[in-house]
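Below: the structure, in structure tokens.
The other protein chains are all here in position, but one chain of the complex has been omitted.
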Amino acid sequence: MKKTVIFIFAMFMAVAAFAQGGKELYNKYLGKDGVSSVYISPTMFEMIKQIPDIEIEGGGSFNLGELIKTFDGMYILDIENAEFVSEVEKSVEAMVEKGRYKLLMEAVDGGSRVHIYIVQEGDTVRDFLMLASENGGGSDGGSTAVISISAKMAMSELQKLLASAMQ
Amino acid sequence: MEREDFKRVWLPLSGNFYRAAYLVLGSEQEAKDILQDLYVKLWNIRSSLENIDSPLAYGTRIIRNMALDKVRSASYRTRRVGVVAMEELPLSDTPFQGSAEHGLIEKEMVLKLKQTIVGMQEPQRSVVQMRLFKDMDYAEIARKTGLSQINVRVIVSRGKKMIARALSEY
Partner (left out) sequence: MKEKDINEIEIPNGLEAEMSDFIDSMDAAERVMAEERRRKGAVRWSYVAGAAATAALLLTFLFRQPAMPEDTFTDPHEAYACVEQALASISEKMGSGVQQARRAGDKIDAGTAKIKELYNRKTN
């Protein structure tokens, strides 16, 4: 009985940790005008892991397949609606202020801004969130892409991704 | 036998098959109809068609029998005796039981598929057609439509779901 309680408690904790901001955002903007969205569930990631020969592109020492195996959920929002663009940015800022997310990288170059946040548990990255915005000129209201990944990714794996990006 | 091979062998013969059917049925619409039925049957047994020596003779024989069957089952039922003599090959001699590896396609199903696609909104309709009918890859479709690749993938995936739902009764 005790074991069961501990088990359930542990599961609850795992679920609570998993319920991160990406989903909140996703649910909020799903199906809205000018928003295209992608959700890949943990079940689907399980199935991806079973694909026998994940072909790895990009070459080098970096193995994308290994990294993907640590993922268990992914939300993508592609927003091309000026009103939502600023709204999403504000929501992300609010989430960061609540202290769950830690800024990993910020790059502003002309009209494009990239912010990358992570949620870390010890040496493990549990959640990865990228917010990439582009200011459009004139009538084009700009666009923003949010990619949120829940994972159990070792910090070193993320560093490898960063290293491969530098090449 | 995959689609392109199938088309390469059987499509150029469509005119001959049509004529054979028209000869029996005497109506363009009915001949076309039975020609579609023929393609349904051939498609369903395509893996066992590779060793056919003369596709023209084989197909002509089948479509003739199908046309005759149709004539017989309709208004000619009473004058059956004369027609039976013309029978050369009963359909049961051909491997129409279908092989286990493909799902059997029915004509109604194809109609339903077409209805579903016609009922789709743009750009979904064109994207689904490009992907499923023309086998274009995602990058190509993205280029042609100006949509992002992820967007194209999503549209195709949703389209497939719609089709699967429409075809689920088969």
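Order of writing sets the chain letters: A and B. Residues in each chain are counted from 1.
Just so it is clear, a residue touches a chain if its C-beta (ideal position, glycine included) is under 8 Å from a C-beta of that chain, and two chains touch if they have at least 3 such contacts.
What you see is a predicted model, and the numbers here were worked out from it, not measured in a lab.
Interchain touches from the omitted chain, evaluated on the whole complex, reach A, B.
In the full complex, subunit A contacts the hidden chain through residues 7-8, 11-12, 14-16, 18-19, 23-24, 26-27, 30, 37-41, 43-48, 50-51, 54, 57-58, 64, 67-68, 71, 74-76, 105-107, 109, 112, 114, 116, 130, 132, 145, 147, 161-162, 164-166.
Looking at subunit B, the residues touching the absent chain are 3, 6-7, 11-12, 14-15, 18-20, 22-23, 28, 32, 35-36, 39-40, 43, 102-103, 105, 109-110, 113-114, 132-133, 138, 149-150, 153-154, 156-158, 160-161, 163-164, 167-168, 170.
Assume only the chains that are shown with their structure count from here on.
Put simply, the C-alpha centre of subunit A and that of subunit B have 45 angstrom between them. Of all residues in subunit B, only 148, 150-151, 153-154 touch subunit A in the complex they form.
The touching residues of subunit A, when paired with subunit B in their complex, are 36-38, 76, 78.
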